[in-house]
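Please read the structure below before turning to the comments.
Left out: one protein chain. Kept in place: all the others.
Let's turn to chain A:
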Amino acid sequence: MTPPHVTVVGAGPAGLAAAETALTAGAEVTLIDSAEQPGGQYHRMLPDAYAAVRPERLQHGWRAFDRRRRRVLAHPRCTWWPDTTVWALERLAPHEPGPPRVHVLCGPADGADRRRLRLDPDALVLAVGAHDRMLPFPGWELPGVFTAGAAQALAKGERVVVGDRVVVAGTGPFLLPVAASLLEAGSRVSAVLEANVTATVARGWSQRPWELAAQAGKAGELAEYTAALIRHRVPCRTGRAVIEARGDGRVEEVVTARLRGDWSVVPGSERTIAVDAVCVTHGFSPQLELPVAAGCALRGSSAGEFVDVDDDQRTSCPGVYASGEITGIAGAPAARAEGALAGWVAGGGDPAAPALRHLRRSRDQGRAFAERLVRAHPIGAAWHGWLRPETVVCRCEETDYASICRAVTNVASAAARVAKLETRAGLGPCQARMCGPTVAELSARLRGEPLGRPVEGLPAAVPHHRPIAQPIRLGELAGGPDHIPNDTA
């Protein structure tokens, strides 16, 4: 019997674990990642060219990751496709069972000779992760304003510092590792600002403390970051946020303000800090375009939409599994457990195998941790109070808040797609990855009730609908797929 072919998209903690267990289960595995190296955002590696002597310096769990990476990539049944993007998932006709067809482009994104290939796997594991979420504020379009993730990626991946005097602001435990990375890379961190008030954070973290015990590794990690901040005498404040960035051509100063529990600004509490960079994080948005293209059902939660999975990481779409941050923002340990489960079951392993018990436990603990995270670091309902009519909401298209208000409050243009075409918010190169959730939230608040049910045949106007998941050149598109390399696998 030929072994099943499993395609794993994403080689971060979840995808790498999925590839490993799918191989253990006996499957042929194609592991795909858009980066040159496995690791994802979490284990972002310095390019070989930098020849880092101690890559683990900025990394947690590096040794275990490195062992797994070598094991997977060297496996005879594993095909590793670096620098490869999935640009489309093609759903098959209803009578054809199995996961969607996977259309990929192989080769560096800026390269002229990418190959277009097509895969027809027996199972598909999606482990594509999440990207930074940043709420808009006046001046956030200025050069020098970074997502915390981008700043950390520069520090970890290229050892580039974003500035000499940096403020790190937003909400969530990610503030700490970002600040620590910046310090490590040589920046001076002027302040770390958590927008939620102490009471919110404490309430979220102190309930059901036994759930935290299982995340002892995480807690230790955070303690380490905190120690680094203390060592560098970095002031850390809660209930304070960056509400404006100012500067002539690039950020020169930020205005911070005290916030109430709902993130409304306390008048008169504004203060100005001179900076040459500001890093902001408001959590993470799962990359849902591939799950949505595959037809996977989503589940709503107070933290937004995620892929709905069962106890074995199966999605609603036959043959498609999801793991990692696209099922909930729960951090690397939970992502690894989910990936390992998904890979094993996708590879034909017995879902009742006793060895899976600890994986499920670890995953469930991770999910509990994720819920706690959401409770401790929510986005306050009154955050939009710092927007002004001229504040840019979509940076690609420079759409301001006033335009969105105008389009959405006119019934003739209030439908999501109509408002999008009129305001152009979300039509630019990032394809609403940054502003999509924000515009959806602002629209729902401005518009009140929904306008009606989705129209049969037409895709629902969700911010994650991107049938072309990654840009593809007209010439590449016209050429058609080269060949099907695993056709005989």
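The working rule: a residue touches a chain if its C-beta (ideal position, glycine included) is under 8 Å from a C-beta of that chain, and two chains touch if they have at least 3 such contacts; residues count from 1.
In this section, contacts and distances are computed from a predicted model.
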Check your understanding: Which protein name, taken from UniProt, belongs to the chain you can't see among "2Fe-2S ferredoxin-type domain-containing protein", "Calcineurin-like phosphoesterase domain-containing protein", "Multicomponent Na+:H+ antiporter subunit A" or "FAD-dependent oxidoreductase"?
Key -> "FAD-dependent oxidoreductase"
Point to revise | Of A:405, A:427 or A:446, the one touching the omitted chain in the full complex | key: A:427
Revision key, fill the gap. The one residue from A:298, A:415 or A:434 touching the chain left out of view is A:415
Review point. Out of A:88, A:277 or A:298, which touches the unshown chain?
Key: A:88
Check your understanding: Mind pulling the chain A residues that touch the left-out chain?
Key -> 88, 90-91, 103, 112, 293, 397, 406, 410-418, 421-422, 424, 427-429, 431, 449-459, 461, 466-468, 471-475, 477-481
